[in-house]
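The structure under discussion is supplied below as structure tokens; questions concerning it will follow.
Of the protein chains in this complex, one is absent; all others appear in place.
By written order: A and B. Residues from 1 in each chain.
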Amino acid sequence: MDVYQRIEELGISLPEPPAPVGTYVPLKVSGRLVFLSGILPFKDGDLMARGKVPAEVGVDTARQCARQCIINALALVEREVGLRSVGGIVRLNGYVASSEGFFNQPEVLNAASELLFQVFGERGRHTRVAIGVPLLPLNAPLEIDLICELI
Amino acid sequence: MDVYQRIEELGISLPEPPAPVGTYVPLKVSGRLVFLSGILPFKDGDLMARGKVPAEVGVDTARQCARQCIINALALVEREVGLRSVGGIVRLNGYVASSEGFFNQPEVLNAASELLFQVFGERGRHTRVAIGVPLLPLNAPLEIDLICELI
Partner (left out) sequence: MDVYQRIEELGISLPEPPAPVGTYVPLKVSGRLVFLSGILPFKDGDLMARGKVPAEVGVDTARQCARQCIINALALVEREVGLRSVGGIVRLNGYVASSEGFFNQPEVLNAASELLFQVFGERGRHTRVAIGVPLLPLNAPLEIDLICELI
């Protein structure tokens, strides 16, 4: 099945990609690698949630935020290089703004990883680094960056 | 000297690589680069230590954890692509769960860097990024990820 069919079957409509929060570009191609800047869970022009997980943002909401980061990434890749040119996802770095005593960053980030797998199938299988941080730009609950490769 | 001889001389026997903590793959090859997911200091199926460095996990123990992460990485690379196909170590990112006032993440991570150099010689010389974080998945005291290159 085609990547666009998968996205449609998942009920996802790709939004306008969020603008960078600063003087950088959202995506850059180097050779066959595609680097994406850190993506925040923007939806309809605002962050979906703000604060630390789970004290201020529950795990379920944080998982929705992780999924939204991937939707934003898909929209960005579609606009810049086209989703059909993606040969695979190589790396996902996930930073979760975590309140004291929270050690389940993987559960939050699984929502992002699973969506990548649903959209790209085997090619969506990626390496991952999950980190807890005290805070993120704009008080976002999480930030995700990706490295993909072109076909 | 061969990489396997070096490992044997160091008294290291490669374990079964730890399973991923989530829905991702532990290693992915893209072109000549080999990306490893974040590695935790698992040994015999459990974390060697839990908590922040140095308040809950002493620096010496944290150094042993850093060394164990590299042993786990070696086991993983051996299983997935074979250690003889490693042309060099390119990047080590090290995240140390740090208690307030601890600024010596480099001393902890040196234990990892030194083992890479012992095993691979000049080819093991790598760039490094050392970061203090408040907490990590499963309350691990540190997490290490690597980018290697194939011969």
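Rule of thumb we're sticking to: a residue touches a chain if its C-beta (ideal position, glycine included) is under 8 Å from a C-beta of that chain, and two chains touch if they have at least 3 such contacts.
Please read all numbers here as calculations on a predicted model, not as lab measurements.
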Contact partner of the left-out chain, one of B:12, B:29, B:59 or B:90 | B:90
Per the definition of touch given earlier, which of A:10, A:55 or A:138 contacts the omitted chain?
-> A:138
For subunit B, the residues touching the chain missing from this view = 31-33, 88, 90-92, 98, 100-107, 109-110, 113-114, 117, 125-134, 147, 149
In the full complex, which bits of subunit A touch the chain not displayed? Write them out.
-> 20-28, 30-31, 33, 35-38, 93, 95, 97, 133-139, 143, 145
